Structure formats: C-alpha cells, structure tokens
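Report on one structure; see the data block that follows.
What you see is the complex with one protein chain gone and the rest in place.
Here is chain A:
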Amino acid sequence: MKLLHLKIYLVFIFLGCQFLYSQESYRVVYKITEPKMQGNMESLGEDGKQFFKKAFEYAKDLKYVLTTTQEESFFKLEDVLEKGDETPLEDILLKTAKRFTSFKNRVYIDINKNKIVFEKNLINKNFIVQRKQYIFNWKIKNATKKILGYNAKLATGEYYDEVVNKNKEVTAWFIPSIPIPIGPDIFMGLPGLIAEVEIEGAVVTMIEINSSKTLEIQKVDTSEAISQKDFNELIGGLNKKLNDIIDN
C-alpha cells in the first residue's frame, strides 16, 4: 500500500514538473558571429573593401531577440544600438549589415495554429504577411557541439524563399534539452530550440538565454496583414518585372 502511495506521489511530482516546464518562457539573444560575402570581394576597389570591413563590424554588433514559450514566439532586431547618432554613413552601414541575414523585421509565430505573421521590407515599403509556417524538411545529423554550455545537435534543411523565388539551404544547431521548436527569424520545426543557424549570408548564434515565467510575447498587428496568396501575387509580379529588366 505504501508503495502504491509512493508511485502516485511520484506521478504527481512528474506531472507537476511537466506543467511547470510547459509554462517556461525564454528570452534568447542571437548575434551574427560570421557575416559572409556571397560574391567576389576581390573585384571591389579599395573604397568597397573598406566599406565592407566596417559593415562586418556593424554586422557583428547586431543583436536579435527571441521571446518564446511552448505556444508562441516573437523575434526582432534588438532596439538598442551602440553606434551613437546615425550619420548617413552609419545609417547605410547599418542597412548593409542587416542585409547579411536578410531577416524579416519582426516575426510572430503561433506554434500550434500553424501560423506565422511577419513584417518584411520590400523596395523600402513594409508589408505584414500572415501565412502558414515555412516547411524545412529537416534532416537531423549525428554531429553535436556545445553552445553556451548546452549540447546542440546538427540538422540541415531546405525551404522555399518566395521573395527571391528559389530554394535555400539552412544548417541549424538545436538544443534537445529545451524542447521548444523555435529559432531565429522564420526558422523552426526542430525538436529543440535552435541555437545557431547558418544561412547564405551569415552564421547567427545564440549568445544569451534566460528563462522566466513572466515574459510577455509580443504580437505583430494583423489588421493590415495580407495573405500568403496576395503576397505571392505581389512578389510574383514584381519578380517578373525585375527579371524582365535584368534580362533586357
């Protein structure tokens, strides 16, 4: 009888821990640890090389913040920049630095409802888009490494970037011991928090993580959001026009 009571007691403790864990929210800070030039920098003149040397420094100062629970998440560039007042040079360096990741301005994800809402800048106009979550067809590999003391596993994936109309590859390191299927920008769907992603223009790595029970998850206002279908039509038309211009 005592053994039965002990078992019931342990089950309640286990369920209690699960409940508490499921309420956990995290604030995760990422930074660009490796900006990458996708073209040939050797062809640039000295001015260009100096410009990108500075842009690299700016890129490495950029920080992105993810707040997430098991149910939803919000991702954006950190508000505070430490470059002082923005001169025209600082402004264009900052814009160039952001191009290494080409992340969306803001991303809200409702994990269980298969919904993602993001703000994307196209030709200097911000669009808010509400659509289904991206599909990455992740393949989990055997490789592991430590990130901030956590054991992270390697995964590779591929997704369709509708803006540039092509499939892109992504490499991610995720932390199985933090079972939240979220990461920076649109990247998600792995059995653990994504601690690092490598995309075409940069490696972005988690540099700080804090857990809390009181974090508020911001949302992206959907009152002016356009649907995935409308967004695809918009960028389809613009891409066709742009390709016509480039081809001619």
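Structural remarks
In this section, a residue touches a chain if its C-beta (ideal position, glycine included) is under 8 Å from a C-beta of that chain, and two chains touch if they have at least 3 such contacts; residues count from 1.
FYI, contacts and distances are computed from a predicted model.
Its UniProt record calls the unshown chain "Secreted protein", which is the correct pick from "Ferredoxin", "Putative ABC transporter-binding protein", "RsbT co-antagonist protein RsbR" or "Secreted protein". In the full complex, chain A touches the hidden chain at residues 37-41, 43-44, 47-48, 51-52, 55, 88-89, 91-92, 95-96, 99-100, 102, 121-125, 161, 163-164, 200-201, 226, 230, 234-235, 237-239, 241-242, 245-246, 248.
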